[in-house]
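One chain of protein is taken out of this complex; the other chains stay put.
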Amino acid sequence: MSSWALIGAVLSRDLRAEWRRRETVLTIVLFALLTVLTFVFSFDPARHPRELVLPGTLWTAFFFAGMLGLNRSAARDQADGVLTGIAMSPADRGWLYVAKIISHFVFMAVGETVVLLLSIVWYDLRSEHLTGMFFLVLLLGTIGFLAVGNVFVVIGQKSRLQEVMLPVLLLPVLSPLILGLVEATAIILASGPRGDLISWLQLIIAFDILFLGVGFLLYGQTLED
Amino acid sequence: MRKFDLTLLILAAVTLTALFYAVFLVVPNERTMGFVQKIFYIHVPCAWVAFLAFGVTGWKGFRFLQTRDMSHDISASASAEVGLVFVSLVLITGPLWAKPVWGIYWTWDLRLTTTFVLWLLFVAYMVLRRSIEDPERRATLSAVVGLIGFLDVPVVYLANRVKATQHPAPVVGGSDDSGLATGFALTFTLGLIAITLVYFILYRLRRDVARLEVATENEIVDRMRSQGASS
Partner (left out) sequence: MVAACELRGIHRRFGRYWALVDINLQIQPGEAVLVCGPNGAGKSTLLSICATLLRPTHGELLLFGKEPRKHRAEVRAKMGYLLHQTLLDDALTAEENLRFYAALYGLDQVDARVRKRLEEAGLAHRAKDTVQTFSRGMRQRLSLARALLHEPDLLLLDEPLTGLDQQAKDALCERLALERQAGRALIIVSHELPQLMGFSDRVVRIDGGRIVQDQPIAEAIA
């Protein structure tokens, strides 16, 4: 069976199960919403310029919600031993990793869409802000997050601290990505000179490529018993 | 004590003594920053050593994944413990120097941010290790984290470099008004050697103690087994 077939099968299982349970997506959407709401109360959009507050708000919401989503989904996989079943099969670990990233990307995309819609209402985000470049940064950021997140979530589940372990491991490692994403998003939203944007994009892309590669190679080690 | 370690200890003692002599008795107070600048001779080597320690942890973790030899894991862990001490020292001596010189304890510039993230990575590594009971699983999972963390450090550096910096122009290598006067440079090199030696001694000590612990535990447990005890 080809790698595409394997990815397709894992993806279809993840999406189908999620469609019926809706736990992960619900977790992500709710938590992202609540995070943005907290920021709205912390930094009144009327008094704080959107370009300053929104980038950080968005990425904080996405990443914290994303971590909860990863934990929820991994806990679910552990519950009936599905993760064990997967780990004990001969399936290629690298492609399993890729499939996981894709399915979680879908879940996060739902959450991100909801947040963006709310931002249009709460922060007066306009179509001129939602450019192709904006969505590119969104895409790259989510991928980078999931590249490292999917490796660390399994590690976390295998430790005594479980869900708590994920943020402890993930946030320090993601810090350069967060920095790059917030800066890039700020530049895009300000619609001003695009000077440094290229540097930030290069950084983000480099992060993604590096950690996708490392994750692809190391994911099997985390499944190993 | 083995000859190698004894040699290291003597070398370290000598260089450290020479260092303190040089710092307090030979090198004059720096023009702009004054007496406080002398922390620099400890602070910077500690920072470089902290990064070295994390490198050792990352590398040993990689070697463990390759060979499945637990001694690599013991080394990785030892280096992380010692490294944590050094990076904490950096984060303590830094603000002590910064307050009189800059007027503020901290700023999120290139070096400080990178060092702080390094500290977080050390802590994350240690927390993970303490959170897994089974030795083999602990070794495998912390090797993965150590490796990812190690690869992350240059990325953190690059990210912050793209961001503006407030750190004074590097005194050793780097920008225009860098370059130490001979007296400063020699003392600095002395400090680098001394602190690196201290790291090596502590690392080897910690590693040897850990090895002894594991060997003793194995010995005890093996005896319990041959006595037919099962609990």
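Remarks
Letters A and B mark the chains in the order given here, with residues in each chain numbered from 1 onward.
What we mean here is this: contacts are C-beta pairs under 8 Å (C-beta built on N, C-alpha and C of every residue); 3 or more make two chains touch, one makes a residue touch a chain.
Since the model is a prediction, treat every value here as computed from it, not as a measurement.
Although it is not drawn here, the omitted chain touches the following shown chains in the complete assembly: A, B. Residues of chain B that touch the chain left out of view are 68, 133, 136, 220-221, 224-225, 228-231. Think of the hidden chain as still there; on chain A it touches residues 1, 5-6, 8-10, 12-13, 16-17, 20-21, 80-82, 84-86, 88-92, 225.
Quick note on the criterion: only the chains that are shown with their structure count from here on.
Between chain A and chain B the centroid-to-centroid distance comes to 32 Å (mean Cα coordinates, whole Å). Residues 148, 151-152, 155, 158-161, 165, 168-169, 171-173, 175-177, 179-180, 183, 196, 199-200, 203, 206-207, 210-211, 214, 218, 221-222, 224-225 of chain A touch chain B in their complex.
Those residues of chain B whose C-beta lies close enough to touch chain A in the complex are 65, 117, 120-121, 123-124, 127-128, 131-133, 137, 140-141, 143-145, 147-149, 151-152, 155-156, 158-160, 162-163.
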